[in-house]
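Missing here: one protein chain of the complex. Every other protein chain is in place.
And now, chain A:
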């Protein structure tokens, strides 16, 4: 039984449809990516999963059961807009939040100390949020969402506003949680994170799920249309090969990026280039998620 299942879930705000019949399933030990432009319905979907808003149609099942107050202690939520009590001691507010989710004070305190140690910030135990840097505030916020050891974790833009070192740290932690068997629903604008972390994704566009499924399968569905040709000498006339749509010289002058209409064009391109000079590199690239996203969502991405 999958820990989190959404079946044809829809939500309307008055006339406007916020989410239109989204279905997805997340397994234990999986990070599921929810992608979409701003206003595509990601947050509404997550809020429905959290039970903040009730769906107009469709069902959400947690370990096979519908939503109830008891599920709250099973859910962990990292909201997009970060928020903690600025003037309350970190230990006080984290323990409070853990207690609200049904944990006792002693366990909460022990977990908090473990997490602070893990992030190397044990000295913040008695400090106030407003005294910390933004990156450290985010770490505390992250701890707040996992302190009660939830089975299902909902991370809305988990890594936004962090420096690369901290992104790596949190990414590592999220992976550990995944390997520990957590069910994670993950939304972001950063496609490289999705490619690294997620097995299955849903791309939402204007309330509709437009692309869904396994990340590898999705990539296979999109043709490989970009070729990197590397050479020490300049190559002339690449754009004259039939089927080539656009040629761009790489920044460091070591080659070209060529956009082609079909995969077969790549072979003709290879022949043409080899005739001119010695190639150091020739690669037919699979589409990046970024390209897939922009293609399916189009110009509406702000």
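Criterion: a contact is a pair of C-beta atoms (placed from the backbone, for glycine too) under 8 Å apart; a residue touches a chain by one contact, two chains touch by 3 or more; residues count from 1.
The working rule: contacts and distances are computed from a predicted model.
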{"item": "Protein name (UniProt record) of the chain left out of view, among \"Nudix hydrolase domain-containing protein\", \"Phosphoribosylformylglycinamidine synthase subunit PurS\", \"ABC transporter permease\" or \"Anti-sigma regulatory factor (Ser/Thr protein kinase)\"", "value": "\"ABC transporter permease\""}
{"item": "Touch with the omitted chain, as defined above, among A:28, A:53, A:270 or A:284", "value": "A:53"}
{"item": "Sole residue of A:29, A:79 or A:213 that reaches the chain not shown, by the stated touch rule", "value": "A:79"}
{"item": "Residue among A:101, A:118, A:151 or A:175 that touches the chain left out of view", "value": "A:101"}
{"item": "Sites on chain A contacted by the missing partner chain, in the whole complex", "value": "11-14, 47, 50-54, 69, 72, 75, 77, 79, 81-88, 92-93, 96-97, 99-102, 144-145"}
